[in-house]
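Moving on to subunit A:
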Amino acid sequence: MENKTIKHTSGFWYVVKSLMSGLRLTWQHFWRATNRRTPEYVSDENYFKQADGLVTLKYPYEALPVPDNGRYRLHNEIDDCIVCDLCAKICPVNCITIESVKATEEIGVTSDGTKKRLYAPVFDIDMAKCCYCGLCTTVCPTDCLTMTPVYDFAEVDIKNMIYHFTDLTPEQAEEKKQLLAKQQEEMAAAKAAALAARKQQG
Partner candidate 1 sequence: MLFYIFAILAILSGAFMVLTRNLLYAGFSLLVTLLSLAGIYVLLFADFIAVTQLMVYVGGVLVLILFGIMLSSRVHDKSVLSENVNTVWGPLVSGLLLVGLGYTILKAEIASLPWLLTADTDVLGPQKSTVQSIGIKLMTDVVVPFEVASLLLLIALIGAAYIATDKPKV
Partner candidate 2 sequence: MLAFVLTLVLLLLVVIVLAYAERKVAAFMQDRLGPTEAGPYGSLQPALDVLKLLQKEDIVPAAADKALFKLAPILIFAAVFAGFAVIPFTPATVPAGIGIGVFYLLAIISLDVIGLLMAGWGSNNKYAMLGAMRSVAQIVSYEIPAGLAILSVVMICQSLDFQEISYQQGALMNQFPGMEYDMNWLFGIRELGINTTTIGGITTWNIFRAPILLVAFVIYFIASLAESNRAPFDIPEAESELVAGFHVEYSGFRFAVLFLAEYSMMVLVSLVAVVLFLGSWNTPLPNIGPVSLAYWTSGTVGEVSGILWGAFWLISKTFVLLFVQLQLRWTYPRLRVDQLMHLCWKVLTPVALGVVLIAGIWRLLMI
Partner candidate 3 sequence: MEQIPLEHILLLGAVLFSLGILAVITKRHAVVVLMGIELIFNAANLNLVAFSRYDPSLLQGQMFSLFVILVAAAEAAVALAIVLRVYQHFKTANVNQIVTPEK
């Protein structure tokens, strides 16, 4: 870089001039206060051409648009979820809690054709803990866990930051658990019967 020596000028008129230039600057900003920045998307050609004027946007009424693929709040499409628990395992801050109950038979098919064999009586994501790393969405085998462009989800009570994605009511969950227990009992009984039959044979 060019080595420029700073010139120290002094003297009455220099002082007046510098004081005036300061006033001129603030006056110019005051004068341009009629212009306001418009809430435009970054790809808009006007976006970088608003050097003058007020930069504040009145947020709840106006907001800069976010990209369509913005990655903010997590959303789980429970119909497509196979409750594989991968997301909970990879989460670095442990913000996902999943409990699973085996289904007695095949429940259905996700939109990409995978068979669903597990119920999820608990599928909670604590957005207050989430660090928005996006690892859970990468590992999700059925692409049911996604990040949405919603970014304004402040709550008064921090408990409301826990999002419940399960589609089962507690009663249903209890019912499924009992079904599973019954099936397992039956299977155990069948197994015991089969074992006893084999012993008799042998």
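One rule holds in what follows: contacts are C-beta pairs under 8 Å (C-beta built on N, C-alpha and C of every residue); 3 or more make two chains touch, one makes a residue touch a chain; residues count from 1.
On how the list was made: all candidates are chains of the complex that A comes from, given by their letters.
Just so we're clear, the structure is a prediction, and the values are computed from it rather than from any experiment.
Here subunit A appears alone, and the candidate among 1, 2 or 3 that touches it in the complex is 2. On subunit A, the positions that touch candidate 2 within their shared complex are 19, 22-23, 25-27, 29-30, 33, 36, 53-56, 58.
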